[in-house]
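Here it is, the structure in full.
What you see is the complex with one protein chain gone and the rest in place.
All chains are identified by letter, namely A, B and C, in their written order; residue positions are counted from 1 within each chain.
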Amino acid sequence: MTDVPVPISWFLTLSAILFVLGVAGFVFRRSVITVFMSIELMLNAVNLSFVTFSYQLKQVNGHLFAFFVMVVAAAEAAVGLAIILTVFKNRETLNIDDVDSMKN
Amino acid sequence: MDSFIVITLIKTVVVFAVMMSSLLYLQWAERKVIAHIQVRPGPYRVGPHGLFQPFADVIKLITKEDLIPPYVNKPLYLAAPFIAMTMSLISISVIPFGPAIQVAGYSTWMQLTDLNIGVLFVLAVASMGVYGIALAGWSSNNKYALIGGLRSSAQMISYELPLSLTIAAPLLISNTLSLRELVERQGGSVASAATASILDWNILHGPFPQILSFLIFLIAGFAETNRVPFDLPEAENELVAGFHVEYSSMKFASFFMAEYANMITVSSMATLLFLGGWVAPWPARYGSSLVPAVIFAGAGVVALYHGMHPGHRRDRRTLPVFGVAFLGIAAFFLLPVVQVWLLPSFWFCAKTGSVLFTFMWVRGTLPRFRYDQLMGFTWKFLFPVAVVNLLLTGFLVAWLG
Amino acid sequence: MQLWLIPLLPLAGFLINGVFGRRFSKGLVNSVAIGSVALSFAWVLKTIFALGALAGVYREHYFTWIRSGVVNIGCDFGVDRLTIVMLLVVTGVGALIHIYSIGYMAHEGGYYRFFAFLNLFMFFMLVLVLASNYLVMFVGWEGVGLCSYLLIGFYFDKKFATDAGNKAFIVNRIGDFGFSLAMFYMVKNFGSLDFATVFKQAPGAPEATLTVIGLLLMLGACGKSAQLPLYVWLPDAMAGPTPVSALIHAATMVTAGVYMTARSWTIYTHAPAAMNAIAVIGLATAFFAATIGLAQNDIKKVFAYSTVSQLGYMFLGVGCGAFSAGIYHLVTHAFFKALLFLGAGSVIHALSGEQDLRNMGGLRKKIPWTYATMVCAAVAIAGLPPFSGFFSKDAILVAAYQHAPWMYWLGTLTAGMTAFYVFRAIFLAFFGEYRGDKHAHESPPVMLIPLAILALLSLAGGFLFKVPQFLAPIFPALEAPENPALVAISVVAGVLGIALAWLMYGAKPALADSFAASMNGLYTLVYNKYFVDEIYGATVVDPLVGGSRVVLWKGVDAGLIDGTANGVAARARNLGSLLRLMQSGNIRSYATWVLFGSVLLIVAMGIAGGLR
Partner (left out) sequence: MTLAIFLIFAVIAVVCAINVVVQTHPISSAISLVGVMGSLAVLYLQLGAEFIAAAQVIVYAGAIMVLFVFVIMLLNAGAEVKHGRSLTAQLLGAPLLVALLGLLAYFVQRLYPRGASVLFGGFRHGTPLDIGRALFTTYLLPFEATSILILIGIVGAIVLARKEMD
């Protein structure tokens, strides 16, 4: 059985779709945690395009960028979740529309 | 190409069968070992020396009523045990049991597949195993289960760090991520087969023997597999058990099968990382190839002797059978044809088995940790020690290696 | 020879007392303040002896202050004979008054503050005197103004005191304005403010220019030396402590105008018009103030108007070209007027704050020393020979006669009035029977000793210090033939004044009241100082204040400036309230806006990238 190649544009399109879905999650969801996960989804989509470019350009740099994105995502997740915990502790809500004022 | 697929399928079936049966009998073996530690015969009724006990258990568990509590999150409740099970079984697919062998003219490895990131793969799968526990605890819609799930998953996450760090140290020495190459660097390669000895194993290999690393790995492994002394989920009486308190029958059992599978994984990882995989303790020309035959022969002789003087009535029939079987196996091990591919797997199984025996031994010996002690132990002791060990290793490798 | 040491010693005193004085004991404050002044006095003497027979100008250059374009102004001091006279007066009288202040201020609050300001004043006054160019002089000029403001308002918890301080400061501003204009004009014409340069070029300059400069300088002098029409601040300045009145508002600061005019004699000699103006103003001031002095009941007010009047004399002298005579009178006046004030202070101190002559009387026996010293001062100012006032005043009058006879006659009349009001004060205070209710007690020796010294000086100063001869090398000689007749007339005028005073206030006091009653209108007019303050208030102050309030504040400030600022802010706020609709605080809408922006960005990039 011969191996059928996949156009690079498909990978990028997939990445675009995932990204847009992430944005949709961000825009339309009300649960803070879901919104946060949508951000992670966007990051993943970007990573995919990074790796794809890396493949196309036959360079390893894209991988490194993806790696850094992961690291940053890890730190961001730690801090973000801590913030979510604090917000929940203070306001007893996870609805993002209720968290619309600086003051408590 | 087609032969590749066929061989892979065969290997898969074989490995799966071996895995499952070893899972079954690991339970039996554990009960026996603990029984003997506590000076009692242990399973004895079902079959000779309770050899058929595992099947009885399986039948019992399958035929028990499988009840699903109300108000559980059904899909996750059902998915959790299988996630745990799958994640524990997958990692066996990258573990090499022996070198390349010739079967009917086809050359293949005694390994399902070799990834050049095998170690990372195992780590990844192990880390995915957390989901089974967390989801089980959460989806049971029961606060004890929830808290237990939190406890266990936190424990697994925490102990993953020292585990990874201690894995990194021997990798620095062996300078590869592929499990097979890992073993070859420890003397498993064809070239060094003649001279390979215990000194080539990472646990004793220079420039920095990884004994400390090995111990930390074992301890973290205990915690990763929720084993004694870190088996908080089993603490029915003080903590109302753990994440699986709402599970019953086969689902309940699958968690334990996952646990034992993880045990096997950890043991084989320890074997591969530190104990030189299938490499014999000393070169074959000094008679290391005779060791299995001797062992089995000895076992056979002992069995026959006890058959002559039986402690129980049934032993008069069974023990001679065992003795003959053992002697047959000993003779089998002496055949040069089979030695090529049987010896390595023997050594591998022997090492893994000894590590597993350590698991049981510890279980029979040590009491249980308190939770805060458990967490403090990893964060305040294991983690720093592992970091220091890693730094030392890296420094020495860069300096001397 | 370290001229800078002279002013810097008082400055050091000021700094020490000003910073640490609050924690110092009174003794320490005294030693610091008086020590610094005494030291600088000593240094002045040393300098004088070191300079020996000083014919020209000795100058010291310290550093270049301003260099811009043609203007190159250095901070440098200079000493010539005129300076020496001023230095002696300032430091000597200053030291005496410092000592006197120990006793006078003993029971006052803000002790260290008083002495610190006094030292600061000494510093600025010495800078003014030592300055060798107009700008440094102006520094001292402004500085003494500041100190005078600070010291007039020394009792800052009393409204009239602070008002008086503000009045002095504001009125002086007018004069300083003239001074600065004069300096600009000098820079414009001479390209320098240095005395030497200016005076070297002055003869060659067109007379109009010199006249303008002279008049402007005169305006400054009028402000500082309380001449018409800017004299109004000086009487009110008596709100300050009496030593301040003596030192600043009688002896030293107010004479700065005279000093400056004399210093600029080169300019004036080439601008006769300006000189005439000075002479007229001086004479007018002298006469005018004397008339007011006739009817004052506050002892310090009397001497204040007397000061104005005497300053007018000095201006008359300077204006008549008798610069040396002006300076001569300056010196003697410093002696006897300081003495008068200090004596008045002693009286006030004795009566613990009483200043109204009508509540005094018969103090001759209660405070004999004060009485004696004040009589000395009185005879000196009355111009009786052979006391100091006689010499200087007659020198001026003679010069005035040279200039214009009518000036002489008016001056003589003024001299008579001077004698009258001074002795009126003496008789009211020390003769007759005591009309007050307070217990009178003699002042402590620390106050009496300066009084005694000043008394000696005012008696003998005339023939002790031959100022005109000393200053002869500097100023152009004024050929004034000795004219015994003129001298005799002026002396007679003084005697008449004294006699009249004795008649009206010593012998039969009732006469004064009937006299005042008979010419009621005139008396009221004089008593109320010709309503000058009221006139100024009506003509200058009120329009200014009103105009400021209506036009500048309401109109320009509130309307224009604030209007503009607030208008801008309001526009911004309106715009912001539009944009605020986006800032709903709702994270999802923010995200939507970000999305919007990114879509725009992608489109833009696509277009830029040429993707159609």
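Assorted remarks:
We take it that contacts are C-beta pairs under 8 Å (C-beta built on N, C-alpha and C of every residue); 3 or more make two chains touch, one makes a residue touch a chain.
The model shown is predicted, which means the values in this text are computed figures rather than measured ones.
Shown chains touched by the hidden chain across the complete assembly: A, B, C.
Here one chain is not drawn; of B:Met128, B:Ala325 or B:Val362, the residue touching it is B:Met128.
Residue B:Leu76 is the one among B:Ala56, B:Leu76 or B:Val240 that touches the chain missing from this view. On the side of chain C, touch with the chain left out of the figure occurs at residues 582, 584, 586, 588-589, 591-593, 595-596, 598-599, 602-603, 606, 611. Within the complete assembly, residues 1, 3-14, 16-25, 27-31, 33-34, 36-38, 40-41, 44, 47-48, 51-52, 54-56, 58-61, 63-64, 66-68, 70-79, 81-86, 88, 94-98 of chain A touch the chain that is not shown. For chain B, the residues touching the chain absent from view are 73, 76, 115-117, 120-121, 123-125, 127-128, 130-131, 134-135, 137-138, 146, 149-150, 153-154, 157, 160, 177.
Basically, only the chains that are shown with their structure count from here on.
Averaged C-alpha coordinates put the centre of chain A at 82 Å from the centre of chain C. Once the centre of each chain is set as its mean CA position, chain B and chain C turn out to be 107 Å apart.
Multi-chain contact residues of chain B (touching two or more other chains): none found. Partner chain C is touched in their complex by these residues of chain A: 23, 26-28, 30, 35, 96-97, 99-102. Chain contact summary for the complex, chain C toward chain A: residues 584-588, 591-592, 595.
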